[in-house]
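Heads up, one of the protein chains got dropped from this complex, but the rest are sitting where they should.
By letter and in written order, the chains are A and B; residue numbering begins at 1 in each of them.
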Amino acid sequence: MKTQDLRKEFQVRVGFLQKERKITAVDNVNLDIQQSETVGLVGESGCGKTTLGRILAGLLPATSGKFFYRGNEITEIKKKKNKQIRREIQMVFQDPFSSLNPRMTVSDILSRPLKVFKIGKNAKERTKIVLETLESVGMKTEHMSRYPHEFSGGQRQRIAVARSLIVNPAFIILDEPTSALDVSVQSQILNLMVDIKTNFQLTMLLITHDLSVARFQCDRIAVMYMGRIVVISDKEALFNSPAHPYTKILLKSIPRTDPEQRRKKAISTGEVPSLLNPPSGCYFAPRCPLKMDICETKAPELKRVNEHQTCACFAVEKEK
Amino acid sequence: MKYNNSMAIYWRRISKNKMAAIGALIVLFIVVIAILAPVISPYEPDAQDLYSSLTGPSKEHWFGTDIYGRDILSRVIWGARISLSISSLAVFLSILIGVFLGAIAAYFGGILDEIIMRFFDILLSFPDILLAIAIIAILGPGRSNLITAITIYSIPQFARIARSTVVSEKTKEYVDAARLSGESEMNILFRYVLPNSLSPIIVQGTLRIAYAILIISGLGFLGLGIQPPTPEWETDLSIARTYLRASPHTGIFPGIAIFITVMGFNFFGDGLNEILNPRMKDR
Partner (left out) sequence: MEHLLEVKNLKIQFDTEEGTVYALENVSFHLNKGEILGIIGETGSGKSVTASAINRILPVPPARIVNGEIIFQGKDVLQYKREEMNKIRGKKISMIFQEPMTALNPVFKIKEQMSDVIMHHQKVNRKNAVKQATQMLEQVRIPDPEMVLDKFPHELSGGMRQRVMIATALSCEADLLIADEPTTALDVTTQDQILALIQEMRKNIDISVILITHDFGVVAEICDKVAVMYGGTVVEFTDIYTLTKKPYHPYSNGLLKAIPPVDKTIEKLNTIPGSVPNLLKPPTGCRFHPRCENALEKCKIDPPPLKEIEENHFIACYNPIKVGENNG
């Protein structure tokens, strides 16, 4: 999948008088995802990663820009002739509680997509596929006739993963799939995703705020900040030699599980500015230790730093 | 699509909630009477017996007789049938139409939403009984026109409820998931979203039946309701007005019938509300 200057704006109402203001949730994003790789989309709140994910899933129209799937431009996945594409691009959502219809059994939830995409010649065949898919995500036959509220968060996510798998997709977008889960369950689901990626030969886009999850799952990682992509990097390069100052700070801020590695004081200053009032120039400039004059006037573009990383930062450019 | 172990929770709630239980019993009672009317009614409701006119409660006539000598008990029993069938049918129709329109207004939004909801706002600005009177005045009295009138003024309320629940459900992620599964938008609305929005509609439906019976009563009083000689609580009440001082029983029994039925449906509706909301607790 490839995006070209993808942009998404929202109109929001602010303040007591409900004035309408515009925010740019996704700002001229250019990202490509190769077949069979897992790309991580990482960032803090308001960075636009969920919005971008939904646009790529065809759930949200972009304001401007294009994106391509297998070389063809996608304008409207919903249209009838795009049914094949609709089947190939699937998504797993963050909240295991609201992403499953409370009034449908597991069997209904999983067999509906088969019916809609006309997979399986009759009910018997469809049931067989449902059972196989349930098994591949670690669930059992007797779960078929139960309702979502009877399951734990981890089990519901497994059902959600099964739903995305059952139509035999090529590309799955995962939006914070483990953020709402306990740590012990998270590890199960993360392992599961590694397995299904191999077994089903999938391409994946993993959206997460947790860099340790990204490190475990992804081949390449794109870091977003306030709607812009600031870094695209191979995994090892990102963690071992981060170029962009925001990435450096982000990595250092993550609390380690070893108390010997405690920090004496806070790494970062300030917070992510509101999208209603973005700074001029580089969005990270107000908090950046390497800020230069140009950073406050112009927005840096993604430029290649070395064979593993591209980065949008004037300071990094200058050093090169 | 039934809930299994949740039935246990519902039962616990029903038994703990006396209001719902009493209401349910009353509603059940009235419905059974209405259905069995031909069987249990001691006399034909139209059978006149002028010699026994205006006799008080006695062994032959438990509720006494009216001005035409007709057995009041039989008329009350048959009246249940009429009242219930009219109000249920009217409410049922208004649910069908109102929920459909409210749901598509909410789901598709935009101009459709504006047009439909503004139209309903206009309807809602009239007091129900005035609207009903106006419609009866245009169409004339009679059973089917009565149903029409009640249906029309009830539609906006259901449209509103449907609209608000659909608006909140449509942003939930399972709706997006359904899109990913290739479902068409209409399918998503009617198969996924609406079934999750039913409980407030059911509650409102039961309350509306009670309310319809009261409206019929009001209209009956004005002579715009069911026309005699059809046995009908409200019309009987209206006729009984003239004879109330001398023969209060002609008015008391139909009146009590109305009272108990309306109360029963109200209790049942309120109780249903408590049972169905809060909905299934998620972990």
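Here, contacts are C-beta pairs under 8 Å (C-beta built on N, C-alpha and C of every residue); 3 or more make two chains touch, one makes a residue touch a chain.
Fair warning: this is a prediction, and the values are worked out from it, not measured in the lab.
Between the chain not shown and the residues A:S36, A:Q201, A:S241 or A:S268, the one that touches is A:S268.
Touching the chain that is not shown, out of A:H209, A:K291 or A:H308: A:H209 (per the contact rule at the top). Residue in contact with the omitted chain (choice from A:V12, A:L251 or A:I294): A:L251.
Residues 44-45, 152-155, 182-188, 190-191, 194, 209, 211-213, 215-216, 235-236, 239, 249-251, 253-263, 265-269, 271-272, 274 of chain A touch the missing chain (whole complex, contact as defined above).
Criterion: only the chains that are shown with their structure count from here on.
Mean C-alpha positions place chain A and chain B at a centre distance of 50 Å. Residues 1, 3-5, 172-174, 176-183, 192, 195-196, 280-283 of chain B are the ones touching chain A in the complex. Residue ranges of chain A in contact with chain B, taken from their complex: 54, 57-59, 78, 83, 86-87, 89-91, 93-95, 97-105, 112-113, 116-117, 147, 149-150, 152-153, 160, 163-164, 167.
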